[in-house]
Each structure stands twice: as C-alpha cells, then as structure tokens.
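Omission of a single protein chain aside, the complex is shown with its protein chains in their original locations.
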Amino acid sequence: MTEIKIGILTVSDRASAGVYEDLSGKAIIATLDEYLSSPWQSVYRVIPDEQALIEASLKQMADEEGCCLIVTTGGTGPALRDVTPEATEAVCEKMMPGFGELMRQVSLKYVPTAILSRQTAGIRGKSLMINLPGKPKSIRECLDAVFPAVPYCIDLLEGPFLTCHEEIIKPFRPKA
Amino acid sequence: MTEIKIGILTVSDRASAGVYEDLSGKAIIATLDEYLSSPWQSVYRVIPDEQALIEASLKQMADEEGCCLIVTTGGTGPALRDVTPEATEAVCEKMMPGFGELMRQVSLKYVPTAILSRQTAGIRGKSLMINLPGKPKSIRECLDAVFPAVPYCIDLLEGPFLTCHEEIIKPFRPKA
Partner (left out) sequence: MTEIKIGILTVSDRASAGVYEDLSGKAIIATLDEYLSSPWQSVYRVIPDEQALIEASLKQMADEEGCCLIVTTGGTGPALRDVTPEATEAVCEKMMPGFGELMRQVSLKYVPTAILSRQTAGIRGKSLMINLPGKPKSIRECLDAVFPAVPYCIDLLEGPFLTCHEEIIKPFRPKA
C-alpha cells in the first residue's frame, strides 16, 4: 500500500517567530484527521513569509517527501509580506483556478472581504497544492467546499487512493 | 455575406489514435447546428494531447482558416497529459477569464469535481477560442451557459454576424 503523506505549511512571520501558537496548521491537521479514513502522515512546517523559503518548502514537500497533497495557510492577503500565491505559482507546472474561485465564493457568504484573498491552487509533478486562508474558521469552510474533489484529483495524478469518513465529507469520483 | 467558419478541435490521445470514436467533437457540431440559424462551416480536427500540436492547430484555424470561433474539447483536467489551457493561453493575445469562471460554476451544480477543470478562453486576432470539457453532457451545459455572449463577442472582434434559433439559445447584444 502506498504511504499517504500530506504537507501542511503554515506561512506566518509571527507564528514562525513563536509570537503566537500556530492554531491554523493544527486546525488543518485536525480537519484532515476527521475527514480521512485512510491512514496518513503529516509533514508539518511553520515558516516566515519569505517567498524563497515558501518555494523551497513546497518543492521539498513535493519532490523529496512525496506528499500527494500540500496545503498552506497564511500569506494570501494583499499586504506587502503576503506572497504565498506567488510562491505557489512559481513552483507549479499547472494552475487550478477553480479552487480559488470556489473558496472565495464560499467565504463571501460570511465576509465581504473574502475578495481580498488571493488563494490559488496548482500542481507540481504528482502533488496538488492548495492555499487555504489564515483563520481556522475560514480554513474549515474552504476545506469543506473543495475537499470532495481532492481524492479524484490525486487519482488523476496517479497518487494514493484516499478514502474518507463519508458521513463527514463525501469524496466524488465520476464514473469513467 | 461573410462566410462563417467555426473550428472544432478535439484533443485526446485515445480518440486521435482511433481507440474510441470522438463523440465530444460530434456533440459540439450537433449543438452548434441546433443553435445557429446562420449557415456555417465546420473546420474539424482530432489531435493528441501534445501542446505544440494543439498550438499549431489553433493558430492554423485562426490565421489560415479564418475561424471566428474555435472550441476545443478535452485536455483541461489536472493530469500530466492535460495541456489544452496552456496551449490556448500560449497562442492568445487576450485572456477571457469570465468564460472559465462561468463554466466551472455551472458544472459545479452537477459535480463537485468541476473545480478540477482548468478551462479558459481567449482571443487571437479575430478568433474567440473557448475550451470546453471532455464529456458530451458537460459540453452542452457549458455551451448553453456561455453561448448567449458569443455572437456579440464576435461582433466586437469585427467578425461575421451570427444569428441563432432563439427558441433554443438567445444571443444577447447590448444596445449601444
């Protein structure tokens, strides 16, 4: 059985400096634990908002760790230090605009400032990379919206077969 | 009267190798026949998922055949061989993000995996190019959604005046 590794990359100057605890990365891990019935292993890192460092971490999680899925949190806003989408785009061969569109649309139901989020998603080799928002509540809203499409995307990338607790999240795999 | 030529480009390794019949390209031709009351001529080709070949075909349909509209089917997913959006972007001078956004939104009503489609649209010279999904059912859903804007777009590109069977599809042309 193929090992399932998922990268969780928290991008935050303050969390990486220890100014506060990284609640966002932990919320992602807890949500994925709730979703997945497949056994999986997290590759978890907390780094500052430095584009070169984000790119290097994404590459390392994809190419060396072999993560089939990498989710980031933080750095998707309009502020000067927010460069997570740029780093993601720089390391991906293919962009997946549908993820950002749907996540913004879902967040717009809660806050009009959802349009300020520049979240994107893309593919590097066999890794799907998804930018999530910074706040635990928004993270869950976004993951609930896009995750049903994630296992099939990983199938198409010839990655491991992810199974879910279907009473919590229902993955969709179209009939051939 | 200007001749109306429309390019239909099926991008599929298997259909081009004769492994199966190209139902998608044929579904597009049938749908356009239903829509258009203007006489029109199809320029139809089936090619494998090779970026250079897709680009060459799009250019040829636009520049040499003079197609006012070129629709593709296939190659918009996340898999390694899916490169139709990249080829489209490479040959277009202008991108039209609204087409992909609306098509994904419409497909999302049917399947959560609609966000995996990377469909785009753009303009090269006087040709509007639109990526459609691979499956006949999704093709029709997407065309029904975006086609009302197509005749006016072609007007703005100084192309031929397309008329439709308005009981089937109603083109919209804003008053000046």
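Labels for the chains are A and B, by order of writing; each one numbers its residues from 1.
One rule holds in what follows: a residue touches a chain if its C-beta (ideal position, glycine included) is under 8 Å from a C-beta of that chain, and two chains touch if they have at least 3 such contacts.
None of these values were measured; they are calculated from a predicted model.
Novice: Out of B:A114, B:L128 or B:L143, point to the residue that touches the absent chain in the complete complex.
Specialist: In the complete complex, the chain left out is touched by residue B:L128.
Novice: Using the touch definition up top, pick the residue from A:A17, A:A30, A:A52 or A:A79 that touches the left-out chain.
Specialist: Result: among the candidates, A:A79 touches the missing chain.
Novice: Given the contact definition stated above, which residue among B:V11, B:I28, B:L58 or B:M96 touches the chain not shown here?
Specialist: The one listed residue touching the chain not shown is B:M96.
Novice: Footprint of the hidden chain on subunit A, which residues?
Specialist: Given the touch definition above, subunit A has residues 77-80, 82, 86, 97, 100-101, 104-105, 108, 111-118, 120 touching the missing chain.
Novice: Where does subunit B touch the missing chain, residue by residue?
Specialist: 94-99, 101-102, 123, 128, 146, 148-149, 152-153, 156-158, 172-174
Keep this in mind: only the chains that are shown with their structure count from here on.
Novice: Can you give the whole-Å distance between the Cα centres of subunit A and subunit B?
Specialist: 31
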